[in-house]
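One protein chain omitted, others in place.
Per-chain residue numbering starts at 1, and chain names A, B and C are given in the order in which the chains are listed.
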Amino acid sequence: MKNIAYIENFEDWANSFTYSYPVKVRFSETDLFGHLNNTKVFVFFEEGRIEFFKEIGVMQQWLTRGGEGIPVTSDLQCNYLRQIYFDDRLDVFVKIHSIGQTSVDLHYLIKNQHGDICITGRGRMVQVHKKTGKSIEWDEVIKNKLHSSTTSANI
Amino acid sequence: MKNIAYIENFEDWANSFTYSYPVKVRFSETDLFGHLNNTKVFVFFEEGRIEFFKEIGVMQQWLTRGGEGIPVTSDLQCNYLRQIYFDDRLDVFVKIHSIGQTSVDLHYLIKNQHGDICITGRGRMVQVHKKTGKSIEWDEVIKNKLHSSTTSANI
Amino acid sequence: MKNIAYIENFEDWANSFTYSYPVKVRFSETDLFGHLNNTKVFVFFEEGRIEFFKEIGVMQQWLTRGGEGIPVTSDLQCNYLRQIYFDDRLDVFVKIHSIGQTSVDLHYLIKNQHGDICITGRGRMVQVHKKTGKSIEWDEVIKNKLHSSTTSANI
Partner (left out) sequence: MKNIAYIENFEDWANSFTYSYPVKVRFSETDLFGHLNNTKVFVFFEEGRIEFFKEIGVMQQWLTRGGEGIPVTSDLQCNYLRQIYFDDRLDVFVKIHSIGQTSVDLHYLIKNQHGDICITGRGRMVQVHKKTGKSIEWDEVIKNKLHSSTTSANI
């Protein structure tokens, strides 16, 4: 397998995901080369990440109008291992890799309907203040939810 | 030319536009059939319309956070007369067709770099209250700006 | 209900759909006004239409590399009756309204998770030659499949 900086042992890494979200490739997501346009993978990352955040119970707070903190993308990385085509049924796997004071590192893995690994990725989300853009520390509630999700995933 | 309900005399209609905004077709806007994906035309309509609204001086108010009214799409129509391809340089023509108490009807015309008419369209924008969603009458300032733009266009 | 040119009796029309495809609104499909961006509705129309074509068995032929004919959008219309928001679960209803020698007219209806009608639409697809762009008559196989689908929908 490819040598990817954020992955130590590829097989162990690929097997460490427990959460996934299904996505089907739309016609409008292809390009004239006949495959999924490379930019659309990040739409799948975002959708998978939000569904994951909903699953572990931290998304609601960010969407509430009263909430001051919003999660923004700090960085993203993506490795394209295999081409993806129109109508492919993908599973977007998401897991927490590490948790900081104001941020969380997520890892991503996308498989097609044949079980082939097509995409790997990672990226950091940071909680910032909606108005000032300054980073905000996780409160205890969110921190606990983030930590429990990694624990349960490791069992 | 095609028989299109919102166009009386095609040649007169096509010649009645005075404002246009240039757009170049992106790779990510094509699809596997090798042409511009049909859904992207509405992105061009939106971009052309917003630039037109900026040109006639009504856009700023809608973007101000204090403003209560926002313009929303009430309906859209699009006729695809000629295929559009990657890297085509398009001119998106926009004009006001008619002005209501709370709405404005816009017409659209898209030509490619050869001067061929590729797309015609129309659609109504309605000003609604950001919170309640109820329609709001144009104030005198906006109304005057909308009317002047049609007058000048007709000269 | 709104007066929409392509709908005679709104209630009858809304009840005449039998096929629907589920779509969930992505975060990346919203805009800064806090709702679904108007241009994304046509992505849902396209996805609903393709799934409908797969359901009635005509899509495969168009995707085959050997096939000469491809379906292209001839026109589209959309009426926005109610705002759509992030994470809304939509049902995209699609039905055949009429069948021509080289074309088919489709009608669309989108409801949200509360059963509210948010969007109505229609549009014509035309089968054209992949290379020449000239319209091609339906062959008997496709024609029969299109007709059976309208018949069964009317029962």
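Criterion: contacts are C-beta pairs under 8 Å (C-beta built on N, C-alpha and C of every residue); 3 or more make two chains touch, one makes a residue touch a chain.
Just so it is clear, the model here is predicted, and its values are computed rather than measured.
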For this session: Can you work out which residue in A:72, A:99, A:117 or A:136 touches the chain that's missing from view?
Result: A:72
Seminar exercise, completed: Among B:50, B:81 or B:117, contact with the omitted chain is made only by B:50
For this session: Since one chain isn't shown, list which residues of chain C touch it in the complete complex.
Result: 27-28, 30-32, 34-35, 37, 39-40, 86
Seminar exercise, completed: Residues on chain A facing the left-out chain by the touch rule are 5, 33, 37-40, 42-43, 45-46, 70, 72-80, 83, 130, 133
Seminar exercise, completed: Residues on chain B facing the left-out chain by the touch rule are 26-28, 43, 46-47, 50, 63, 86
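By definition in this document, only the chains that are shown with their structure count from here on.
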Exercise. Residue numbers at the chain A-chain B interface: does the shared fraction exceed half, giving same, or fall under half, giving different?
Worked result: same
Problem set entry | Most widely separated chain from chain B, with each centre as the mean of CA atoms | A
Exercise. In whole angstrom, how far does the Cα centroid of chain A sit from the Cα centroid of chain C?
Worked result: 31
Seminar exercise, completed: Chain-centre distance (mean CA atoms) for chain A and chain B, in whole Å, is 36
Exercise. Which residues belonging to chain C are in contact with no fewer than two other chains?
Worked result: 43, 46
